[in-house]
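To start, the structure under review is shown below, and the notes come after it.
A single protein chain has been omitted from the complex, and every remaining protein chain is retained in its original position.
Labels run A and B following the written order; every chain starts at residue 1.
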Amino acid sequence: MKNIGNLKEFACTPDRFQGGHRLCPGCAHGMIVREVVNATEDDLVISTATGCLEVCTAIYPYTSWDVSWLHIGFENAAAGISGAEAMYKALSRKNRSYNEDKKVKFVAFGGDGGTYDIGFQSLSGATERGHDFLYVCLDNEGYMNTGGQRSSSTPIGAHTTTSPRGRVSYGEKNRKKDLTMIMAAHGCPYVATAVPGSKHWKDLAQKAAKALSTVGPTFINALSPCTTEWKFKPQDTVEIADLAVETCMFPLYEIEDGHKLTITYKPKQKLPVEEYLSRQGRFSHLFKPENSWVIEEIQKEVDRYWEYLQRKEEAGV
Amino acid sequence: MAEKYQLKSKEVWDGNMAASHALRQAQVDVVAAYPITPSTPIVQNYAQFLADGYIDGEFVMVESEHSAMSACVGAAAAGGRVATATSSQGYALMVEVLYQASGMRLPIVMTVVNRALASPLNIHGDHGDLYLGRDAGWIHLIANNPQEAYDITLCAFKIAEDQRVRLPVTTNQDGFLVSHTAQVVEPLQDEDAYKFIGEYKSLNPMLDTKNPQTYGAQTEEEWHFEFKATQHKALMESTSVIDEVFAAYEKLTGRRYSRVETYKLEDAEIALVLMGSAYETAMVAVDKAREEGIKVGLLMPRTFRPFPYNEVAEKLKNIKAIAALDRSAPMGAMGALFNEVSGALLANGQSAIMTNYIYGLGGRDTTAEHILEVIKETDKNKEAKKRVTDLQGFINLRGPKLSFN
Partner (left out) sequence: MATPKEMMSTWDKIQFGAILPSFENPEKKLKSKFNSFNYKVADWRVEKPVFNRELCIDCDFCWVSCPDSCFLVEEVENKRGKKQAKIVGINYDLCKGCGVCVDVCPTPIKSLLMFPEFTEIDEALNQWPTKDNK
């Protein structure tokens, strides 16, 4: 496992994910991906589901990847990487490895659309089969590559183009699917949540390093604030991510062996959800008097879930 | 190292077992598959070979056919020999990824045990799935019996992996009629079969992580057309490699395969064009018809894709009347074989009286008597020097006669 150390040391890591990609200015995907690929010294084979990351980093004739990389479709990043991992095992057994002196790690990236929704079956399958890979969900809470449609990760009250606010609508009606817990329920040896940016950089890098050095299927759900569709200024990406953590809208925790939960960051004082919601255009309609009940509901749910996490951690079961 | 399988010079295998042994002998590095009738036994047999120590590759039992083909793509891009098997609905679920596999030029071999497509649900043989994958950029080879299923599958690896081709290949056999019908098969010994196919030669493998490659880039209007055109070119030009591989296989086994198979066509005046197990039934019908003095022959494209236009036209150049028999619901057009053959003739400045017959959908029995009937109708057209029968008819369909003109 790579020793992450301090940021001054970590910043000496040569980038294996190059700039010149076409992600929006301030896109959190770039931050998360850089940290994940820098969190190991092993060689990497990566698969990526169709989505923002894929379309922006492999626009022919350019690639942003200094590691082996594969994109097949929207719903099969996990299946694709499971095939590559199986080939690695087969060739190792048959003494036909391409680089015998190098360990290879397998990573799949998918957005929440490719992970929570259309790719969920292949992720669940690859996880159940026990392939040795890390799946990182870049969770921007909607189909942002195609102009911001809802997904099963879109939080209640959020405006998207397919759950729009309107005269009689407060936006998304359903609560965000709890994918991290669903992945833990698969019995994965390691599951975690993470956010990008300088405040929690070590939390993310360590989780990635840990996941990459764990044998078997591991999963990181990384919140990826979307400047374009969440409607905030590009320079605020890290602040928004931090607020998601400080309000406990997106708590940072990890689960080992499917059950052992550790909260990896506890806000000194939990901020009210308005602090997070009010910074994003997708929630602006919730601040109208007739929708104030939605914010109350969100707060209630956040409180309940935060309580649940703490109790689960304490119980240690 | 995998155990050597003790094989007799003659085995009694059904098409599924024949294909399973071909996969085993090819020492496939990764098989990723999902069971579906009637190809399930291939997956089961392979699992049993693995359980008994005859396989040292990876066998990935995925959760759907979509993931099966996706894992095959991942494995093939990683850099090794890859195979799978499927049928019908499973094939339909794979279709998206079939295009990805061929576009990335990955030499995956897939045995397709042909089966009808729902609805209504049907588990029996027709060519609905084969026709569905027609434009997916794969080479499609046809096997008419278990021996051919075995032979063609071995050849498929050699064709697919050739550096001049690098395209995925399906080997097709009729559901149940071939897949579940045991016949005598003369297999090669393990070492001879593997030697014939040869070691896997890699090209841009992802697992060569020192030299990273990006697979599956996005190309828009500036580049996409050029890629599709070069892919088509590779498919069109795979014919010479297919010929080479068939010739090498003949040298090894004495069994001769051609991109266009014929039966008693040399002196024929009329011909039937069809693929699959019914081709053998049609041989019986041809013999009977010839006893009655009808000079009829048969033609089958062994390679449904690349379709052998010029060879088909050449072989049919003296034929006056042709019936193309399609085992797939044509749904608003003539059957694919009718269209391809008509096009092949016209493109070569030839003409014949063309008719189309739809037969055997969902495993409906097609007997030598049924085909003899078709031969007689076709002969009528020849005698009349014009089409006097229906343009499109249905063989062994219950109820009042159904036809289109």
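Note that contacts are C-beta pairs under 8 Å (C-beta built on N, C-alpha and C of every residue); 3 or more make two chains touch, one makes a residue touch a chain.
Note that the structure is predicted; figures quoted are calculated from it, not measured.
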Sole contact to the chain not displayed, among A:Ser64, A:Ser153 or A:Thr264: A:Ser64
Given B:Asn204, B:Asn318, B:Gln350 or B:Ser403, the one touching the chain that is not displayed: B:Asn204
Sole residue of A:Asp236, A:Glu256, A:Glu275 or A:Glu297 that reaches the chain not shown, by the stated touch rule: A:Asp236
Per the touch definition above, residue among A:Ala28, A:Ile72 or A:Leu309 touching the missing chain: A:Ala28
Residues belonging to chain A that touch the chain removed from view: 7-12, 15, 17-31, 34-35, 57-58, 60-67, 196-198, 201, 227, 233-239
Those residues of chain B which, in the complete complex, touch the missing chain: 103-106, 166, 203-204, 210-217, 219, 222-223, 225-227, 229-230, 233
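Convention: only the chains that are shown with their structure count from here on.
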Chain A-facing residues of chain B, complex: 29-30, 32, 56-58, 60-64, 66-68, 70-80, 82, 96-97, 100, 202, 205-210, 212-220, 223
Residues of chain A defined as touching chain B within the complex: 43-45, 47, 54-55, 58-61, 63, 65-73, 75-76, 78-91, 93-94, 96-99, 102, 104, 121-122, 124-126, 128-129
